[in-house]
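Shown here is a partial selection of chains from the complex, left in place.
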Amino acid sequence: ADKWYERLKMKGYLQVRTDSVMHEDGGQLHIQNDPFANDQSSIGIRRGRLAFSGDLTNHVYLYFQADLFGGVNGNGGVQARDYYADVSLDPAREHRVRMGLSKVPYGYATMQSSQNRLALERPEAISTAVEGERDFGIYYMYAPYEIRERFKNLVKMGLRGSGDYGMIAFGAYSGQGINKPDTNGQPHWVARATYPFEFDNGQFLEIGIQGYAGKFNTTTAPINGVTPNNGNGNNRGITDARVGISAVLYPQPFGIETEWNWGKGPQLSNDMRTITSASLSGGYVQANYRHVFASQKEVIPFVRWQTYNGGRKFAVNAPKDKVNEVGVGVRFIPYPELELTAMFMHGMRTNTNVAPYNNVNYDYLGIQAQVNF
Amino acid sequence: ADKWYERLKMKGYLQVRTDSVMHEDGGQLHIQNDPFANDQSSIGIRRGRLAFSGDLTNHVYLYFQADLFGGVNGNGGVQARDYYADVSLDPAREHRVRMGLSKVPYGYATMQSSQNRLALERPEAISTAVEGERDFGIYYMYAPYEIRERFKNLVKMGLRGSGDYGMIAFGAYSGQGINKPDTNGQPHWVARATYPFEFDNGQFLEIGIQGYAGKFNTTTAPINGVTPNNGNGNNRGITDARVGISAVLYPQPFGIETEWNWGKGPQLSNDMRTITSASLSGGYVQANYRHVFASQKEVIPFVRWQTYNGGRKFAVNAPKDKVNEVGVGVRFIPYPELELTAMFMHGMRTNTNVAPYNNVNYDYLGIQAQVNF
């Protein structure tokens, strides 16, 4: 396209959120990826995104996205969420190199946009791998033309797919988290394979496998006056490696998705004196039912169970994090540019924000209005 | 509209400012909303705005705006100023729900854009209610079609109206200030009614009334080693409620506007030991004369008197703030995309930035070039 405004398209979405904590005992509820799930918050913006993307030429595709409320719970500083280019290696654009700030290709829930996810926040077992989902990296990605089209269609058809991160992807990324400089001079390595099967009856089933490995430097701070020893790291980091599997039956009309991962990662010792690499595991199962009315309105009830048991490396001191939660919710879509969600969660989880890192039993309700453009 | 660039339009304005303090005694001049009114500053950008807005569909209108110099006096961090959607409830779009980050519908001077205001900064009596003018909120707004058009025309005709925030508006907002998370779990409530009368001779007179109520948590810091006690708040906040009236005769060619408000809000005690809810009041009167030359150039001399007596809740420790100021200025508009302003201010006000919060007598001059697009 000749004109900049035809080459690049602007898109975005806005999530206005209010949460109500109905019950908490054993300590104060803290949910790493839901800053509204506490007694202090009232009304706010959970995500306010703005993106430009498009094919610059036949060789290069560009994507960038900013969040206008990038600081958790909105300090109002605009933050980059993505800024990457895909450089094609062949005319059919089946092979490409991605470079810049981009989602790390690990896990279906990580790849799926928050704009499309039914649950208000990602499941802890997967999101603790790459909080913020993104990092600075360079990847090779491959998918045949037909599969690239299928990935696109799984979004366009309203099936809330993950988008196209390649059928096969591998590469290196900085590893200390979104928008953070690396601290140990060595990248993390990641690989992922996923395949969206299409059956004769029109159903889609996507199966994926992924893994990453690297060294992670956890931030430390004093607990009762004693700063935990950063273990065997010597400032070069602690072993941080996982493998995971994903399976998604897209909702036509009944859908089910599950992911599970296992590995080792930084974790605070029980005596709170040392951070070492410890085992972790967890996953989630989600079922949903998509009903599209004749008027094109949609209603999608869903239920999700998630569990996690392992360190939360991105938290200060990497405390041990236990999560066991059932959530039930419904999304109502009166017209495509507006989506309303209510979700009730019941469970137990560690407050990974404040020592002594209590396990808290809780019930809370989140309500969200999302505007798409 | 089919195309994103037809649905959403980009607008913005840039204010380049230089101030000169000609006289100050009793302490150092500090003006909360003019970071250039001091001895240290020379040349800078007061506001650098960029906004996208438009009707996504017949149901949803979107507005977002960023300030490229959001940090006071420019630390260069880009900050969100607005990100909201108006969801229409009827085909004529007379009833709507606004949600997101938006101006709080309290006061004419708050609603009027800084792009249109003649005085360099807002009057203290009104702006102390909602510094930064915005918060996270949800509002219902109503205005008949005819009145919505009139609000638009009061801007288009160059009369520097406030824009369309509904003839009637009420709702809830977070309450701790622009881009700040709530801290007490309860919203502020606000309601406003305003009506722009149109007389047979073509004159417009807008009369408004507004009020809000909530609990506000003031930030505290030590004064001579003693941190003030946050009063009766128990961390749930201190009573913060106001009512106000507004009247604007639009300049055809002579205009006058006035607003006054009264209420209670957080205020530091005289012994600087406690913050409690204390009475406050204040307002302003401004007169102006708009001359449009045959060449379409404009010159608008104006004079404003403002006074305020009450706590400044958004300042650390919420010190008692006294303001009594006369300002005289002129705006010259050589062509629509460029506006030049000079304004001289003479008065007394409290330096609410540094204890012991002196009252300072001052004269200062501000000069500004504004570019509109």
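As written, the chain order gives the labels A and B, with residue 1 at the start of each chain.
Here is the rule we go by: a contact is a pair of C-beta atoms (placed from the backbone, for glycine too) under 8 Å apart; a residue touches a chain by one contact, two chains touch by 3 or more.
Computed from a predicted structure; not experimentally measured.
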item	value
Oligomeric copy total, full assembly; chains in place: 2	3
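Basically, only the chains that are shown with their structure count from here on.
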item	value
Rigid-body rotation angle, chain B and chain A, from Cα fit (steps of 5°)	120
Inter-centroid spacing, chain B versus chain A (mean Cα positions, whole Å)	38
Chain B-facing residues of chain A, complex	5, 9-11, 14, 16, 35, 38-45, 48, 50, 68-69, 73-78, 335, 337-338, 369, 371, 373
Footprint of chain A on chain B - complex, ascending	3-5, 7-8, 52, 56-57, 59-60, 62, 64, 66, 70, 77-80, 83-85, 87, 99-101, 136-138, 172-175, 178-187
